[in-house]
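Comments concern the structure below.
The other protein chains are all here in position, but one chain of the complex has been omitted.
Letters are used for the chains, namely A and B, taken in the order the chains are written, and counting of residues starts over at 1 for each.
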Amino acid sequence: MKDENRIGTQNLGSLYTDGRVRSRREWRGVVDTAYDFSRWLHNWITMFRVVLVKPRNIKAMFRYRWMASYLAVPMMIDRHTQGLRNEHLRICHEEQDLIVEDVAKLLDKLFRGDRRIGNDKEFSSKVVLVDENEMQSIMMGFPTVVPLSREIASTYIPVLLNQRAALHYIDVAQEYGLAGDVCPMPEAEAGVSIDDDAPVLGCCAVQCNTTCDGSLMGNSVISKRLELEDGIPVFQLATPLRHREDDVQEYAAQEIRNAIAFIEEKTGEKWDWTHYFECAKRVNYATECRLNWLEMNRTDYPQVFGSNLALYTETNYMAISGRLKVFEDADRKISALAEKAFKKKRMAANEYRHRAIIWGVQSHYYMDFLVWLLNCWGIVPLTDMLSMVNTRMIADTDTPENREQAIYDIAWLTENMIMRNRTHGGYKVLLDELWEFVEEFNADMVILWEHMSCKALDGMHGMFEEKAREKGIHLVWVSHDLFDPRVISRQGVRDQINSYMRTVMNEEPVDPSLEILNDAESW
Amino acid sequence: MKTIGKKLLLILLKLCLFAVAGLALLFVVYFFNLDMKLTAAMEPVLTWFYDNRVKRDQHL
Partner (left out) sequence: MKDLKYLTWFEDLLQEANNELVVRAREEGKRCVSYICENSPEPLLNLDGCFSVRLRAPRTGSMEMATYYMTSFLCEYSRALLERAIEGGYNFSDCLIAPDGCSMINRCAENMELLHTMDKGKEHFFYEHMEIPMKADDNGLNLYVLQCKNHILTPLKENFGIDVSDAAIRKAVTEHNRVCELIRAIGEFRKGEKPVITGYEYSVITMATYAAPKAMLIDRLEETLEELRKREPDVKSPFRVRVALVGSEIDDPEFIKLVEETGAFVCVDRYCYGSFPGRDPITLTDDEDALTQICRQYMYRAQCPRYMNTAKLLERRSYVDRLAREYGADGILYEQVKFCDPWAYDRMLGSHIMRNEYGYPVLSIDRPYTVSGVGQLRTRIQAFIESVEIKKLHGGS
């Protein structure tokens, strides 16, 4: 399928330079360029308003190394809006601009309570630190408690912004004797803690063993400092690995009860059922929207896909978990835009050649790879593993039975955190269900991210190959090391697709200027 | 009255011109990616600062 009327979408590679940033922004036609410009202004105003006007946040900028990566925020949006026009551009901005504002508020709050920066003790007494890799569903019943994640601010977001953001921390962890083969995400998080580069605040912390062994273990490094030196008590929320089994659900639910009791004790706040069920309704609405978008993606005219789907789902599903109405409003707007585009049979790229399921753990330093796949080779990333999360509606009306069910729902959501709902729980959720999705979405290709330090995924390598062969599906392995572009660079990632498309598929790129890009120095 | 009206109109016109000029300038910054080029130039300064001026209690 082709759409040759998309202004300024040829030769996108010409915008790249050898340095940190692009030579200029895209010309998208008058209307779309004016729109993108207005959103750029909006984001800068947001960043100034929320973060930069406050002297304490400037002080934080000069204290925390990871803050330097936030210089690249507008560029992250440019990377994810590359080649987008019309409704797809607006969908991307709805999502990204909201995330920018949410993260700006996160930073502001972190520094407000940080003992080294704002030192607002009263505020800090209501702060509960949560893991990056933790469903914030546990906070749905605490409207006056402030859940903040230091890891989101210090490692997760910075690597999205700047491919080299985590390298210093990975190196610090390895200098202290951590083996280099572990997953670089918890490794970097541990490195932040070792390097004394994490804000210190909060009345307590809730750590979780999701996503994986590495995350569980990295938390022990962090909790050693947090609990034993900073005096911030830590509750480790243990979430069962075999999450599809019935005989673990009571354990999971009791862990949630224990975590709630811990938060109540430390913050002095009580669980609020009214607020919980309000959030639950939003969780269900978000699930409904996501299912509708995925339904559209099964057709010839997918609308919310690629990094538009992936990044937004990660944020809304995991970090927001129904707690903020503004995300419900965004879901509504995105759905309206998607419906509009779907009726007009809009395409998000010049050509659609292949329909792909993106499986595995994405390379965090190259999340806009999905945009590149689409623009360079016409491979439509219909959905990805991290977006195939919970589809069950949770109880959302306040009754005595539902109050009991709610604990199991929170446990279920926590067990089904993004990524770990597939990398744990047995081979069926990782291996078998992939092929079911291939069929449902009428995909002819699987792009399989092979995060080399993800043992849970790597351990099924052979089985993936055998199944792909059996089903006659093109399976393209794309290796990477999540947070560390030194191991496989962005061009190294692209080359794995380029080789496959040229040698196996015998195709030429839709946009040849994107095939080889010298972006090793780029943010 | 007429003079006040004319003065107001003139002020309004000048404000509009400033706004348009400001927007145009901002558009130039936006289109030629000058904001990112500036922040990219700031990055090495910040990195030097982190390496040399920030005291850390680095330990496990």
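Note that in this section a contact is a pair of C-beta atoms (placed from the backbone, for glycine too) under 8 Å apart; a residue touches a chain by one contact, two chains touch by 3 or more.
These numbers come from a predicted model, not from an experiment.
Checked against the full complex, the one of A:G218, A:P302, A:G360 or A:P509 touching the unshown chain is A:G218.
Of the listed positions A:G268, A:G426 or A:P512, the one in contact with the omitted chain in the full complex is A:G426.
Only one of the listed residues, A:D97, A:D196 or A:E227, touches the absent chain: A:E227.
Of the candidate positions A:N258, A:T299 or A:T399, contact with the unshown chain belongs to A:N258.
By the touch definition given at the top, chain A reaches the unshown chain through residues 173, 176-179, 181-183, 190, 207, 209, 212-214, 216-221, 223-224, 227-228, 234, 236, 238, 240-242, 245, 247-248, 250-251, 254-255, 258, 423-424, 426-427, 450, 452-453, 455-456, 458-463.
The chain not displayed touches chain B at residues 60.
In this text, only the chains that are shown with their structure count from here on.
Within the complex, the chain B residues that touch chain A are 26-27, 30-33, 35-37, 39-40, 42-43, 46-47, 49-50, 53-54, 56-60. Chain A meets chain B in the complex at residues 19-25, 27, 33, 37, 40-41, 44, 61-63, 65, 67-68, 71-72, 74-75, 78, 172, 176, 194-197, 221, 224-225, 523.
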